[in-house]
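A short write-up of the structure that comes next.
What you see is the complex with one protein chain gone and the rest in place.
What follows is subunit A.
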Amino acid sequence: MSAKQYKTVGEEAWKNNVEKVNAELFIFTYGSLVVQLVKDYEDYTAVNKQLDKMGYNIGVRLIDDVLARTGLEKCADFHSTAEVISKVGFKVFLNITPSVQNWSSDGKEFSLIIDDNPLNDFCELPPRAVQDGLWYSNVFCGVIRGALEMMQMQTEVYFVRDVLHGADVSEIRVKLVKVLDEEVPANDE
């Protein structure tokens, strides 16, 4: 499938198969959770880690939902994977479509460029949080990592820059580490 076809799949799913709600409750709930984690950990690195872990758990559950809503099957290659994340995954849940850019020459790394992150609405980070490297939307990284792991891809996913740190766009780097063995262990039914 071409990028354009994935775009259509995402838009159709958003239009027909998704219950749409006002974003505020989600945005405020996420924001309030981050505040709580900052209070609890008093350490931005620990908060990043916690958000990533949370995202991972969401990602492993979310993948089935995406496949069910769209009728998509396993991607043939990593390029299609990138297109599906951007044009289907982000579209279906958040109604945004980050662009896929900066492919590495070996085709194992790309960036998602987000210029319209709903989580950033109404959000401003204190200077201290920026300085100490809080990646406010780090949950996204975990979600992508978790979802891809369910598709037998082990990845590293991390923020490179963030609008909330003063960058003009946010950039998430996705790096394919290895394709996991698909065989199901004998003792697993």
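Going forward, a residue touches a chain if its C-beta (ideal position, glycine included) is under 8 Å from a C-beta of that chain, and two chains touch if they have at least 3 such contacts; residues count from 1.
Following the convention adopted for this analysis, contacts and distances are computed from a predicted model.
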Listed names "Rab-like protein 2A", "Anaphase-promoting complex subunit 4 WD40 domain-containing protein", "Transport protein particle component" or "SMCR8-C9orf72 complex subunit", matching UniProt entry of the absent chain: "Transport protein particle component"
Touching residue (missing chain; options A:L94, A:L125, A:V163 or A:L176): A:L94
Residue of A:M1, A:I58 or A:V130 touching the missing chain in the full complex: A:I58
Residues in subunit A touching the chain absent from view: 14, 18-26, 28-33, 35-37, 40-41, 50, 53-54, 56-58, 60-62, 65, 92-95, 118, 121-122
